[in-house]
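Shown below is the structure under consideration.
Complex shown without one protein chain; remaining protein chains in place.
On to chain A.
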């Protein structure tokens, strides 16, 4: 009690920080693993290594992406700042791509786009988690901060494109297997055609979503790094 009055953090606050630190560390290590295995395989076998990517690291991706759902809870309980909606969109979007579109269709798992997609996702996370790790204890290394708020510029569009490729190439497979689709007649008079939803996403939501995401990150960057940091160098 006295300690609290003196300004020391409560036991609960300390435990919370330890938890968040461990969470971010676990995720960071997971993605280091993914990148390491993928790089080693590529250095050894070149482009031929891409086919076995899911087989080699898919399980670790699965683990990391499952744990990532916790980030929604972190936001909800106030453990982290940031909106719940954003967390849901980020984690949910990745979740659908990975759990439904990749794990749900074996023929997708051996395609080279998986290599590229996992690479981009991992690179993004390899910057995001260290940034959060430091933030838990209110530390900011300017280089990490700069990376976190800059690397999305090439990586987010690439991520979107690779996700788009996965969706596009999966449509005929889901048309054939009928997975995740519900047909009439049934007791609840409900029909759902998954491939049609995928087509609608690509036609109507893909570009607007990418635009909104990029715009959002751009404004965050300005808030964090100040307007066009490169201008200062060349001014």
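In the analysis below, a residue touches a chain if its C-beta (ideal position, glycine included) is under 8 Å from a C-beta of that chain, and two chains touch if they have at least 3 such contacts; residues count from 1.
Quick note on the criterion: contacts and distances are computed from a predicted model.
Asker: Not counting the visible chains, the remaining one has a UniProt entry; which protein name from "Cytochrome b-245 light chain", "very-long-chain enoyl-CoA reductase", "Calcium and integrin binding 1 (calmyrin)" or "Centromere protein N isoform X2" does it give?
Answerer: Per the UniProt record, the undisplayed chain of the complex is "very-long-chain enoyl-CoA reductase".
Asker: Which is it among A:43, A:184 or A:203 that touches the chain not included here?
Answerer: A:184
Asker: Which residue numbers on chain A touch the omitted chain?
Answerer: Against the left-out chain, chain A lists 184-191.
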